[in-house]
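All protein chains but one are shown at their positions in the complex.
As written, the chains take the letters A, B and C, and residue 1 is the first residue of each chain.
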């Protein structure tokens, strides 16, 4: 199990007329979380695409508890609990500036061979980088 | 049980470099679906806010099967299976232009009293409009 | 000179905490306007890309007068005043539901050959379709 935290600032563009982040912006926040998770282990997502692997999202789930407001510095915590196989699941938490949980969710990504457009197994290059953290 | 269908066009803004709609745009598409569902029964969402009721999203879940491409005319099918009580659940389907299922999901909205900011029951005015469809 | 009007509904996703459409959504609205303009003359933008022509935006300019609110049915009026040559300029107006001008602007698109990635002249296929409207 591995976790990574990344902070982002809530922008005016993200807040709706209720005064809180619009629910539709969290998938983008979650994308930022998993991209920074992968960067932190030395395997930026871009490298996956460079190696001919695409990772479309297979499913997402979010439970909303509280919502951040404009200009809050929120924390995106990304956790991978199991070594990727046919897919990879990122467990996501967004924390308000005061540390309280704003929402939690899971995103599952498939691995697709960009040439054949067929689903595949997680590439060995990625597993090599992750394995030391899971043993 | 009530269903409503609404068509929207996929815009350039919505498509990522894989050539398909970015997964983060579906919450907005789902919002359009439920707004048009409510308009179709004669109770536009705006009326809820005018009556002092806010409906923050409590949870969302999406399973992705296929993704639409630029300029496709997609169909958003919104279904409500149960009369709202402490919350309302919208069952969502997005269909490609060729009729195949792109993704399916559920969005649950809470009812919150805008004055007290406490959760409440679905307002009677909304239930009045929906009841005939559920008996 | 040719004009085309297209109506869209303002969505919750588009409105910020001032209660009006966030200024950053108009480029998307303008994209919708010019896409529907092109569709109306029988030359959907997609066909340009299918013919190997890309149209990156070279410049945009918007003057904001008033802003629409949630759920307004706004009108996007797109006007082309001159036959495209090395670029095409779309003159844009967004009208509130009450008919008042919300904002006005111009977007200039270049033509780029997708193979060579060099700027080019407007493709003859597009000009053929537009010429009858400009004589």
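As a working rule, contacts are C-beta pairs under 8 Å (C-beta built on N, C-alpha and C of every residue); 3 or more make two chains touch, one makes a residue touch a chain.
On a predicted model such as this, the values are computed, not experimentally measured, just so you know.
Of the chains displayed, those contacted by the omitted chain across the entire assembly are A, B, C.
Among C:18, C:85 or C:101, the one in contact with the hidden chain is C:18.
Summary of contacts with the chain left out: across C:56, C:99 or C:132, the touching residue is C:56.
Between the chain not shown and the residues A:2, A:35, A:83 or A:112, the one that touches is A:35. For chain C, the residues in touch with the chain missing from this view are 18, 20, 23-28, 31, 54, 56-64, 67. Take chain B: the residues that touch the chain left off the picture are 12-13, 15-19, 22, 24, 70. Residues touching the missing chain, restricted to chain A, are 9, 11-13, 27-28, 31-32, 35, 44-46, 49, 70-71 (touch as defined at the top).
The criterion applied here is as follows: only the chains that are shown with their structure count from here on.
Shared numbers divided by all numbers used gives the overlap of an interface; between chain A and chain B this overlap exceeds half, so the copies present the same residues. The best fit of Cα atoms from chain A onto chain C calls for a rotation angle of 180°, in steps of 5.
Centroid to centroid, with C-alpha atoms defining each point, chain B and chain C lie 28 Å apart. Multi-chain contact residues of chain B, defined as those touching 2 or more other chains: 27-28, 31.
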